[in-house]
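Just one protein chain is left out here, and the rest sit where they should.
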Amino acid sequence: MRVDEIARFLNASFTGDGSREIRGVAALDAAGPDHLTFAEGARALSRASSSGSGCILIPLGTELEGRTTIAVPHPKLAFIRAASILAPGVAPPSGIHATAVVSPEARLGPEVSVGSGAVIERGARVGARTRLAAGVFLGEEAEVGEDSVLHPRVTVYPRARIGNRVILHAGVVVGSDGFGYVFAEGRHHKFPQLGGVIIEDEVEIGSNSTVDRGSLGTTVIGEGTKIDNLVQIAHNVRIGRHCVIAAQTGISGSVEIGDFVVMGGQVGIGERVRIEDGVRIGGQGGILTGKIVRKGATLWGTPARPLEVFKRQYAYLNRLPDLARRVRELEKQMLNDE
Amino acid sequence: MRVDEIARFLNASFTGDGSREIRGVAALDAAGPDHLTFAEGARALSRASSSGSGCILIPLGTELEGRTTIAVPHPKLAFIRAASILAPGVAPPSGIHATAVVSPEARLGPEVSVGSGAVIERGARVGARTRLAAGVFLGEEAEVGEDSVLHPRVTVYPRARIGNRVILHAGVVVGSDGFGYVFAEGRHHKFPQLGGVIIEDEVEIGSNSTVDRGSLGTTVIGEGTKIDNLVQIAHNVRIGRHCVIAAQTGISGSVEIGDFVVMGGQVGIGERVRIEDGVRIGGQGGILTGKIVRKGATLWGTPARPLEVFKRQYAYLNRLPDLARRVRELEKQMLNDE
Partner (left out) sequence: MRVDEIARFLNASFTGDGSREIRGVAALDAAGPDHLTFAEGARALSRASSSGSGCILIPLGTELEGRTTIAVPHPKLAFIRAASILAPGVAPPSGIHATAVVSPEARLGPEVSVGSGAVIERGARVGARTRLAAGVFLGEEAEVGEDSVLHPRVTVYPRARIGNRVILHAGVVVGSDGFGYVFAEGRHHKFPQLGGVIIEDEVEIGSNSTVDRGSLGTTVIGEGTKIDNLVQIAHNVRIGRHCVIAAQTGISGSVEIGDFVVMGGQVGIGERVRIEDGVRIGGQGGILTGKIVRKGATLWGTPARPLEVFKRQYAYLNRLPDLARRVRELEKQMLNDE
């Protein structure tokens, strides 16, 4: 693809050699003469001057003397768009592998791809163009929408519902039983885990993460929410739209999370917590059972508190030895005075 | 099933319309006219008055004017029992799927179900009515008892022993090598991981959790213990009976845990810790290597300390800025006095 064609695709204009052939994308420091890259921010732009890249996406209003560039409002976003055509994922051939086990009572849309050893049980439905990789398991009456990708060994329990353009990475489990017991007569009795689980459109979930079904209600992950590897979502949790949840975070039962919430890695959310829209929680933070976190708050630590409070407490903690020394000093003076 | 039949099954008496037909169970707020639900506690009971439920399990000695109810000593427990007949899990047909690979030298009890692509190696044994779902792997000489359920993609390493009525959710790994090395000559040498692993009766383990085999000894998870998703149990750990371990908790090597211990999510237990019966550890708590936690203690934080100590320290930490201000004030006064 030529530089001028890429510029046209991005509705942008180029500077330099429009006829240059670009064959792929690369990071700024690794890009060669047939690569497209991008530069945002002063430091990246200065490194870009000496980059070997064939073409650089730069912010509107900037320029790079002597380089072939395309100026766009948001270089990183433009890079994503260009990459989607310069380095498309290799789609496997559609069709059902001879070793897949597909129930005659399952319904598959057109151009669905089913990998070797995948299992699709009775009553399950798979939308058009969705790819189920090798070893994927779709339980009875489970549903997956259109244009979704389930990577190898994803397990979807019966009746789970997964939307369109969803990506589930290898080893993800959707719809397993929640963790609920009643203690009586000296042992734990398993509470019914009969509820549903809904993964809405454009959700992505990282490798080996787990999402439990509701006990009697429904577990919901809202549209556009992105979840990293090894994350735990318990039963009856409701997560809103366009949230970002980093690796190894755990969300306990019946937690409600609004839209546009961001959580760092290894965050722990106690049962029945309510987190309003736009909240941000730093890595390893912990929210105690039953708490409500108000809209837009930025929290840190365990128990989580506002970032500025955390910082101030931490600073005082650092100065504690000094404070103790000063109290000793005062006591000595007081003694001398008497 | 009619209300009067359910009451009889529960050894309880009903009030209202005993002939009403009940076809399933539901949560209090979602229940319809053919659903059974339950209410415990004043708030639930008041919501129950306006619930659309066909029949409500309520505590002995309470009543709900104008509603069809069954009074029982423990409504939630009775609900579990009723659900076991009103909403039974769908048992897959017993038998061995044509794509399963079962060694002729494995021994399977009557009515065992083996899903597609499951693998049962030489010398493995599976007890009566146990269900191995699609893609389950049972290594050489591994054993599973009766009436157990191994969900899709569970991996059981050679010689692991799993009891009766055990539930292992999708992606669980039992019997992988523990994490043990000897550092010498500039690199880590793998210590032999030859020991056993025993999962006793009525244990349930959540999705993608991992249980390592012993190095030379044996890893044991005691009867009735319930383990959530993404939990790590290291080599030579011994967990007692009827414990509850929430998601993402990690138990290091050679830890000993008594009976009826409860751990929140993301707890970390250091090597060779000993935790006595009935201990409770709050979410994200950490117990340092080698510690002993005495019977019945409730701990919190890292390093974990008694809950009341943790709370008091936290309260003082919150007041630190104020304390520092007061010390400054005293210093000023002292200076003025001189």
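When the chains are written out, they are named A and B in that same order, and each has its own residue count from 1.
Convention: a residue touches a chain if its C-beta (ideal position, glycine included) is under 8 Å from a C-beta of that chain, and two chains touch if they have at least 3 such contacts.
Nothing here was measured: the structure is a model prediction, and the numbers come from that model.
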Report summary line: Of the candidates B:P59, B:P75 or B:G117, the residue in contact with the absent chain is B:G117
**Report entry** Touching residue (missing chain; options A:A27, A:L60 or A:A184)
**Finding:** A:A27
Requested in this report: Can you work out which residue in B:A7, B:C55 or B:V173 touches the chain that's missing from view?
Outcome: B:V173
**Report entry** Touch list for subunit B against the chain that is not drawn
**Finding:** 99, 101, 117, 119, 135, 137, 140, 153, 155, 157-158, 171, 173, 176-177, 179, 181-182, 184, 186-192, 194, 208, 210, 212, 215-217, 230, 232, 234, 248, 250, 252, 266, 268, 270, 284, 286, 302-303, 312-313, 316-317, 319-320, 323, 326-327, 330, 333-334, 337
**Report entry** Missing-chain contacts mapped onto subunit A
**Finding:** 25-27, 30, 74, 76-77, 79-80, 83-84, 87, 90, 97, 99, 115-117, 133-135, 151-153, 167, 169-171, 202, 204, 206-208, 224, 226, 228-230, 242, 244, 246-248, 264-266, 283-284, 301, 314, 317-318, 320-321, 323-324, 327, 330-331, 334, 337
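Operating definition for what follows: only the chains that are shown with their structure count from here on.
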Report summary line: subunit A to subunit B, mean C-alpha position gap in Å, rounds to 26
